[in-house]
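With one protein chain removed, the remaining protein chains of the complex are shown where they sit.
Which chain is which? They are A, B and C, in the order written, and residues in each are numbered from 1.
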Amino acid sequence: MSNHTNDSHDQAHGDDHEEWDVHAHITDTKFLVAIFSALIVLTVITVAVSRVDLGSANTFVAMLVATVKAGLVATFFMHLRHEKPFNTVIFISAFVFLGIFIFFTLDDLSTRGRIDPANGVSVYARNGELAPGGFTPIVTPEHGAAGEHGAAAAGHDAPAAGHDAPAAPAHH
Amino acid sequence: MNHEPTVQMPGQWSTFAPNVDFIFYFIYWMSVILFVGIIGAALYFVWKYQRKPGVKAEPTGHNLPLEVGWTVAPVFFLALLFHWGFRGYVDLTVAPANAMEIRVRARKWSWDFEYPNGAHETNNLHVPVNRPVRLVLSSDDVIHSFYVPAFRAKRDAVPGMYSMMWFQATHEGTTNFFCAEYCGAAETAARGEHGEEVFSGHFSMIGHVVVENDATFAAHLEAINGPPTINGVVATPAQWGAQLYRSSQCYTCHSVDGAPGTGPTWQHMAGHPVTLTDGTTVDVDANYIRESILNPQAKIVRGFQPVMPTYRGSLNDRQIDALIAYMQSLQ
Amino acid sequence: MSTASSTEHAAASHGHEHPKWLAHHFDSPAQQFDTAKLGMWIFICTEILMFGGLFVAYAIFRGQEPQMFHQAHEHLNWRLGAVNTIVLLFSSLTAALAVRQSQVGDRKGTSRYLVLTLLCAFGFLCIKYIEYTAKLDHGLLPGRCFGHPWFGDHCIGGGAAVLPAAVHGLSTRAHMFFAIYFMMTGLHGVHVLVGIGVLSWVLMRNMRGDFSKGYFTAVEIGALYWHLVDLVWIYLFPLLYLVG
Partner (left out) sequence: MSTHGEEDLLNTNYLKAGTGVKSWLLTLDHKRIGVMYLVSIIMAFFLGGVFALLLRLELLAPGRTIMTAAQYNRAFTLHGAIMVFLFIIPSIPAALGNFIIPVMLGAKDVAFPKLNLLSFYIYVIGTIFALFSIISGAVDTGWTFYTPYSTSTNSSVVSMTMAAFILGFSSILTGLNFMVTVHKLRAPGLHWRRLPLFIWGMYATSIIQVLATPVLAITLFLLAMARVFGLGIFDASLGGDPVLFQHFFWFYSHPAVYIMIVPGMAVVSELIATFSRRAIFGYFAIAMSSLGLALVGFLVWAHHMFTAGISEFAAMLFSALTFLVAIPSGVKVFNWTATLYKGSIWLTTPMLYAIAFLIQFTIGGLTGLFLGTLATDIHLHDTYFVVAHFHYVMMGSTVMAFLGGLLYWWPKIAGKMYDETIAKVSFALVFIGFNATFLVQFIMGSRGMPRRYYDYLPEFRPYHAFSTVGSWILGLGFIVYAYVLIKSLRSGPKAPPNPWGSAGFEWASESPPVLANFREVPTITRGPYDYHLTTDEELFDGFPEDAPKKA
C-alpha cells in the first residue's frame, strides 16, 4: 500500500507487486522471547501498581501500561513494524473511530442537567424524587431481599423512605 | 403573529413560534432559490445540449475558483443557519425562572398532568395564556414524546429520567398535542364508552391543550381538584367515579358490563371474592381496590396479565374514593 | 480469512511457474500474501470496533458509579486473571514463533508451536470456566439474574418479574458491573473458541503439508487473529480485574 501515493507506477497492478516472491521479515526467536519477557514484566508492574491506591491515577497507569503492551504485541508479534504502513493506518484508525464513539457519547452523558437541573437527570432536584420507570435506590443486604422493592414502585417513593442510605444514581 | 395555520405551518401560539417559523421560511426560500437555480440549470443544459449528430461534447476543463467557491460559499450560509438554529434552541430549552411548573407523566397510552395545586387531569392540559409554563416530563414505561405543533415544542419523556420543556402560550383557545415517539399499540381493540371498538396506542396519545385566561384557568384547577358539578349540582362520589372511569381511561381495559377486556370487568366485582394468580382468594373491598390502583402488580386476579400501570400520583385520595364508590355502585 | 489461499487451479500465463495454491485472480504469491494480510487487518479493525461498544458502556457506567464498580471488581479473582494474562501472552509468543518457523520452512516446529498455542487457549478457557462457575455459584450474574445463583428463579427470559437481588454485600446496582464483565469476557471467550477453531485448521493444514517457505499465509492470518484475542485481553484484564 505504501506506493498508492506514487502514481508514476503505470505498470503497477494493484499496489506493489513488481516482486514475485513473498518477502516477509523473519524475526529472530530470541527477540520474540525478549518481547514476551517485557510483556510479563509489564504485567507484573500493572498488577503491582494496582495494589497501591493512587486514586484516579490507577486507571491512568493501568491504561498506559496496557497500551504499551498492546503496542508491543501489535508492533512485533503482529509484524506491524515490518508491514506496509497502510496496515498500521487501518489499525490506528480503528482506535480513532472508537475514540470518537467514546468521546462524543461521554460528552452527552456527562453534561446532562447542566443547563436545566430537570433535564436528563434521574433525580428531581426539587424534592429528591426518582424518575418513574427508573431503578430503585441501592438496597443494601441489611435491608433484606431486594426483590420486594420492585422497580415498578420506584415512581413516587422518595428514596429516603425505608432506606438509610439512599445513594442516588449519579447523573451530573 | 399569525394564529391561523398557513399551508405549511400550524398557527403560531407560543412566544418562540414566530422565530422558529422565520428560520423555517428562511431555509425554505433559500432552498427554493437553490433548487430552482441548480435544477433549472441542469434541465436547461439537458435540453440545450441534447445529443446532435456531429456535435461533440466539449472536453471538461478545470475551474478552480468555481470549485473552491461552491465549496466555501455554503460554509457561510451553513454557519448562519447553525447560529440561528442554536439561538432558537436556547430559547426553546431555557425556561424563565418564574415559570409555572406542571408535571407530565406519560404512560401507555395516556398523559397525566399534575398542576401546582396537586390536581390531576388526563389527556387535557390547561395552561394560562401569556404566562411561561414549564413541563417536567417523565415516563412510566417506554419512551413517549410530548409534542405541541402550535407551540413548536417537543420533548421526549424517557423512563428513568426527567426532561423539561417550556412554552408561553400567546393565544387563547384549544389546540392539539401528540405523542411523537413511537410507543406501540394494544393488541386488541377495547370497548369504548358506547361499546364501540376503540384502538389505543401511540396514535391515540392525542389530547388538547386548552389555553385560557388566568381566571378561567384558576377556576378549572379548583374544579378538577374536587368533585365536578353536573348540571349545577355537585356530583356524588359514584358519579365522579363514573366520570373518572372515562377520563382516566379505565374503560380501555376494564368493562363495566361484564364484557371481557385486558383487565377484569368491574361489574359485580366490588364486594365479591376473587381468586388471585397464586391461588389465594381475597375480597374486593376498598383496601384491595386502593392497593390495586396504587400498586397494581401486587395482587393479580387469576387469568389476567400484570400489565396495569400504577396510578400513584395521578389519582389523589378523593378521586380513588370516588372510583371505589363507583365500583361499589356497579352491582 | 482462508479464501485467498486454496483455490485449486492455476490460470493465466505468466513468466513464472504457477504454484497450485496461487489463486487464479492473483498474479504473484506476494500479491496474494499482501492481499490476505490487508484483509485481515481490516477485519481486526472491525473487531476492535465491535468490542468498542462494550468499552463505551464500561466507560459510561464506571463514570457514573465508580464506587460500585470498585466494590464489584473486588469479587473478581485478580490472581486467576493475572495467570490467564500470562497464559495468553505466552500463547501469543508461541503463535508468533509458529509463524516464524513456517517462514523458515520448519514444518515440525510450526506444528509444535501451534499445539502449544492451542494448549494455552484451552488452559485459558479452563481458568475462565473456574471463574465463571464461582460467579454462578455466588449469583454474581448480569442484569436481572444478579443475585440468583445459577440463573435461578427463572430469570432467563423472565422479563420484568425478576429483579436483581443483593448479594455478598454488593448493592443490587452491581448487576451492571457483572453485565459488562460477562459481556466483555464472554465475547472475548467466543473469540478464543473461534481462535481455537482457526488455529486447529491451520495446524491440520500444516501437518498435511500445505505450507512452505513461499506460502504460509494461513499461518500468518491465524496468528494475527490470535494476537487480536490477546490484544483485547490486555485491556480487559486491568479494566475489570485491577482498577474496576
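One rule holds in what follows: a residue touches a chain if its C-beta (ideal position, glycine included) is under 8 Å from a C-beta of that chain, and two chains touch if they have at least 3 such contacts.
Because the structure is predicted, anything quoted here is derived from the model rather than measured.
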Touching partners, among the displayed chains, of the absent chain: A, B, C
Among A:T27, A:T43, A:T59 or A:N119, residue touching the chain not depicted: A:N119
Contact partner of the left-out chain, one of C:L22, C:V87, C:L140 or C:C155: C:C155
Candidates C:V56, C:L170 or C:L239 - the one touching the absent chain: C:V56
Touching residues on subunit B - with respect to the absent chain: 5, 7-10, 16, 19-20, 23-24, 27-28, 31, 34-35, 38-39, 41-43, 45-46, 49-52, 55-60, 66-67, 70-71, 74-75, 78-79, 81-82, 84-93, 141-143, 145, 147, 149-150, 152-156, 158-161, 163, 176, 178-189, 197, 199-204, 206
Residues of subunit A (touch criterion as defined above) contacting the omitted chain: 1, 4, 7, 9-15, 17, 86, 93-94, 97, 100-101, 104-105, 107-115, 119-120, 131, 133-135, 151-152, 154, 169
On subunit C, residues whose C-beta touches the chain left out of the figure: 1-4, 7-12, 23-26, 31, 34-35, 38-39, 42-43, 45-47, 49-54, 56-57, 60-61, 141-145, 155-160, 162, 164, 173, 175-176, 179-180, 183, 187
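The working rule: only the chains that are shown with their structure count from here on.
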Which of A-C and A-B has more C-beta contact pairs: A-C
Chain centre separation in whole Å, for subunit C relative to subunit B (CA means): 47
Cα-centroid distance, subunit A relative to subunit C, in whole angstrom: 17
Per-residue multi-chain contacts in subunit B, two or more chains: none
Residues of subunit A engaged with two or more neighbouring chains: 135, 150, 152, 171
Subunit A - residues contacting subunit C, complex: 1, 13-17, 19-24, 26-27, 29, 32-33, 35-36, 39-40, 43, 46-47, 50, 58-59, 62-63, 65-66, 69-70, 73-74, 76-78, 83-84, 86-87, 90-91, 93-95, 97-98, 101-102, 105-106, 109-110, 135-136, 138-141, 145-147, 150-152, 167, 169-171
Subunit A-touching residues of subunit C, taken from the complex the two chains share: 16, 27-31, 33-35, 37-38, 41-42, 44-46, 48-49, 52-53, 55-56, 59-60, 63-65, 78, 82, 85-86, 89-90, 92-93, 95-97, 100, 103-104, 147, 160, 162-169, 171-173, 214-216, 220, 223-224, 227, 230-231, 234-235, 237-239, 242-243
Footprint of subunit B on subunit A - complex, ascending: 115-116, 118-122, 124, 131-135, 150, 152-153, 155-156, 171
